[in-house]
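Please see the structure below; I have some questions.
Only a portion of the chains appears, each positioned as in the full assembly.
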Amino acid sequence: MITEESFGSLSVIHSKGTLDWAYPTFILASTAAAMDKKVELFFTFYGLKAVLKSTDGLKVSPLGNPGMVIHSPIGPEWFKKVDLNSVLPGLVWTLPGMSMLATWGFKKTLELQGQVSIKELRALCLELGVKMTVCQMTMEMMGYREEDFIDGVEFAGAATYFANTPQVQTLYI
Amino acid sequence: MITEESFGSLSVIHSKGTLDWAYPTFILASTAAAMDKKVELFFTFYGLKAVLKSTDGLKVSPLGNPGMVIHSPIGPEWFKKVDLNSVLPGLVWTLPGMSMLATWGFKKTLELQGQVSIKELRALCLELGVKMTVCQMTMEMMGYREEDFIDGVEFAGAATYFANTPQVQTLYI
């Protein structure tokens, strides 16, 4: 008999609104679900962007993240090896269009590595039975409507999330 | 009999020093406390700013967070609907005074939505019995003194935090 006791569970509060941080959540969720764990995702604060129908709002920015490596997906071989984030001053990334360029480069690099898109990843999660809930308070505060989100998500508050997930939780915020 | 076993617990290590990230911690903490869970917050690294008497140091910045939606709380209706963070290049947010402006806009928007201030939220948490501890090592490193913090917080190290919280912890940093 497959029970929660035997395979465990993963419960994630997803709060980030960028493209790069959507990946850990959906990758961990799909991995855990594939291991027959019960997976519960709660999207709150900036994190709502990860489950909007349109993923156009999901971007990356190297500003304030010197840990981000940015390789150009196009150009000569020596140029593709250069970490643009470490050689270019932050100023460059503040110029008009650079956020779009960084996001394009990020997507292109993932694609070349055979990584699937967020749209495909979250569809896979839903298929694997991952339960997704959008924080109702955040939704109202940010002016979104239920129809802005992908099919299959539910809407509830933090209290409902706590009621459906382990009684003992430890988090790092 | 009300025991920890019956209602569970929430233990949070709060490490962020911005205004926006103070909200998830205090909202989750007050929600869990209202559900009769035992709640323990440990403030460390940049997170100390969230429990200083003065909240003037708590700011927001859209730099590096393309997920932040910034609506002007004032102006004509069509203008209030524009996400300033997605239409303005990062450069704008690096100019003198823009961090102050973004913080003002963030506070104003929350206020218009009926959300309470961090001062009120953390007072509510204390009232509900949430236990707050400031990381002593960080305090000494950053040159703060005990009297800089709100009444009701305690001072201890990470070892004490681990001793008072669940023996098995899983974190995402």
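In order of appearance the chains are A and B, and numbering begins at 1 in each one.
We take it that a contact is a pair of C-beta atoms (placed from the backbone, for glycine too) under 8 Å apart; a residue touches a chain by one contact, two chains touch by 3 or more.
This structure is a prediction, so every number in the text was calculated from the model and none was measured.
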| item | value |
| --- | --- |
| With 2 chains placed, the number the full structure-file assembly comprises | 3 |
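We adopt the following convention: only the chains that are shown with their structure count from here on.
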| item | value |
| --- | --- |
| Rounded Å distance between chain A and chain B, as computed from the means of their C-alpha atoms | 21 |
| Partner chain B, residues of chain A touching it in the complex | 12-13, 15-18, 24, 44-47, 49, 57-65, 91, 93-99, 103, 140-142, 157-159, 162-163, 166-173 |
| Residue numbers on chain B that touch chain A, as the complex places them | 7-16, 20-21, 23-25, 27-28, 31-32, 34-35, 37, 47, 61, 63-69, 86, 89-91, 93-94, 110, 113, 115, 165-166, 169-173 |
